[in-house]
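Every protein chain except one is present and positioned as in the full complex.
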Amino acid sequence: MTSIRLDHLTKKFGSFAALKTMDMEIRDGEFMALLGPSGCGKSTTMNIIAGMEGPSTGRVLFGDRDMSGVPMPKRGVGFVFQNYAIFTHMNVRQNLAYGLKVRGTPQPEINRRVTTIAEFLQLTQFLDQPSAKLSVNILQRLAIGRSAIVEPAIFLLDEPLSNVDAAFRAVMRTELKHLQRQFKQTMVYVTHDQLEAMTMADRIAVMDHGVLQQVGTPLEVYNNPANVFVARFIGSPGMNLVPATLVERDGQLRADLGAAGISAPLAPELAAAARTAGAGEVWYGFRPEELSVASGDAGLAAGVTFVERIGSRTVVHFDIAGEPAKGVFENDVALQEGSAARLAPGPDAVRLFDRQSGNAIGGSTHGLH
Amino acid sequence: MTAVPMTDTAAPARTEAQEEKRLGLFLTLPAQLLVLFIAVFPLLMQLYISLTDWSPLEGIPWWQAYELWNDFYNYIDLAEDPRWWGALWRTALVMAVCVPAEFLLGLGLAILFVDNFRGRRVFYSILLMPMMVVPAVAGYMFFMLFQSGGPLNDILSTLSGQNVAIAWLSSPDLAMFAVMVADIWQWTPLMFLILLAGLVGVPEDQLKAATLLGANWWQRFTTIMLPRMKTIIIIALAIRAIENFKIFDTLYIMTGGGPGVATETISVYIYKLTTNDLTWGYVAAIALVILISLSVVLGIAIARMGRSRATQP
Partner (left out) sequence: MRRSPVFEIFRYAAIALALAITLIPILWMASMAFKPVSEWQATGDQLTWWPRNPTLDNFRYIFGESTNELISSLERTATKPILASLLSSVFGTLIAMVAGSAAAYGLSRFKAGGNLPLALIQLRLFPPMAVMIPVMIMWAFLQLNDTWWGLALIYGIVTLPFAFWLMKTFFDEMPREIEEAALVEGCSRFRVFLKVTLPMMAAPLASSALFVFILNWSDYLIALLLTTREWVTIPVYMASLSSSMTGQLYGAKAALGLIAAVPPIVAGIVIQKHLVRGLTFGALKQ
């Protein structure tokens, strides 16, 4: 079991920069999710770790072994492809045995390990069936088993659940997490679905346009997004961001949201950080779940544009000083489309981001390692 | 409900299906007629003539060939005809050498062309050219090449340092070799074309997965690429074998079947009987023997294909 270190990785395809200086460490035995929209460079990163591509500059280390120049077959990584890449012309048993067979493992040993893994992954009844027409559920386990049987130090999974229908996805998420705990592999998991990343990962690396945005535990990334992108990307719906200017009122720092009014005083730590940073123009951010309806004249002015009833909760769309925003409430919330409302984010829920750079102001330390 | 006659609503639907059927028949009619024209009448005629000793030299029209009836003697003569067996043997030899050679060389080229590399498209177009050369012209090209004072001997002279003046086309064995070379030159690109299409169709993901599991190139080739190309390989071999069996144009122009009968294949032998000896009754017998044998082979092949498709996953 090994740790992975990405050291100043860049990758260019012609003039297109897929990765711009990735520095990251993945700890031994950790489940790290690479999260981001299409084209953010997460698959490229995985391919470089696996050795399918070489970096333009920089290097990859497994433990303290520099992997530059080490070819794919010798890297000892397990890889689960998005479409599983099962050898459809072979049956399940042959698929599982493949990695051992090409290594010249003696047949009795192969049989033993295949039986063990099949049992573990509940594939025993399918062993002698041709692999072409099996259900996605089985194929996924087969893909994992095929890679796991050679006991790789590192496991890479490229969006393995994107082909699975929503109903099964939840089931498989738990299974995968369970498996990772069992095997204690270092696992790197690429996905564009932040719910997947949030529920499965020990830590998440959020990427956009080839740049690492933030690395942290799901809670860190959720509660203290490092910049505007992470704030919007994480959470469903993402964080609301309203342009504001910081103003001093009666010795307290507040945010002026224009037509929506002036906010409540900022929490002391946040205010201190804002003053230190000399922040002026900001994004005033708060999560939809942290919104409550204020009474009387308190809170911010907003117009209700749309009410979505999605079963267990109600999502209300607002217009706050011209910016669209959302709030998540219980089903008994008294808000009507077309009416005006006054909203108050929870006291510790407010986050500030510099309007120019997009970076968070203050908050806990959220370094990139 | 008002009494609307049922026939009104039923008629349009029936006419559309009828129209389709009629149109279908109309569209396929020309092809059916042509096939009938070329298949039925010739077959019957051959059957009839093969039982006679007819030849256009006899001066009687073919339908009066019954005057020269000789039962199955043509077939018996065929079974005892050394020149026929020789031609059969030589055809088999050509097939046994050319088809595998074209396959292996084509496969080798296909493997080289699977990846993308600089100049790939241009080289590909050039390498395909031989199979687009008119076979008769190719025959003439190689005729020139294999002349004893010709460029091939010139190259060999340069390479070996001695004066090479082999009379390729005058020697029985060397003529056979020359003919095979010409065929391989012309048709390797065909195998190359088909096998490359097959190789490219192997899913790249599976190859990557195999590599990550530790397989080297040869292992990937034998465990993944070849098995997935089984159908294509069979098609390529079948097509090439069938065409090679019929070999005529290039060979005839290069050697005329000679020296003597050294390169006389089935098609050449039949051609000579038709144009030189004019023993058309005999030729008809040969034709029928070939037709029946090939039909049997085709039937077996189709039966086997049907069976294997039924058992496929």
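As written, the chains take the letters A and B, and residue 1 is the first residue of each chain.
To be clear about the criterion, contacts are C-beta pairs under 8 Å (C-beta built on N, C-alpha and C of every residue); 3 or more make two chains touch, one makes a residue touch a chain.
As the structure is a computational prediction, the values presented were derived from the model and not from experiment.
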Selected residue (touches chain absent from view) among B:V97, B:L169 or B:L190: B:L190
Selected from B:L57, B:A79 or B:M129 as touching the chain missing from the view: B:M129
From B:V94, B:L107 or B:L145, residue that would touch the chain that is not displayed: B:L145
Chain B residues touching the omitted chain (full complex): 19-21, 23-28, 30-32, 34-35, 37-39, 41-43, 45-46, 49, 62, 108-109, 112, 115, 117, 123, 125-138, 140-142, 144-145, 147-151, 153-154, 163, 165, 185, 189-190, 193-194, 197-198, 207-208, 211, 232, 235-236, 239, 242, 245-246, 248-249, 252-253, 266-267, 270-271, 274-275, 280, 283-284, 286-288, 290-291, 294-295, 298
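Everything below uses one rule, namely that only the chains that are shown with their structure count from here on.
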Whole-Å gap between the CA centroids of chain A and chain B: 59
Chain A residues within the chain B interface of the complex: 50, 52, 72-75, 77-79, 81, 83, 85-89, 98-99, 102-103, 130, 132-133, 146-147, 150
Of chain B, residues touching chain A in the complex: 203, 205-206, 208-216, 219, 223-224, 227-228, 313
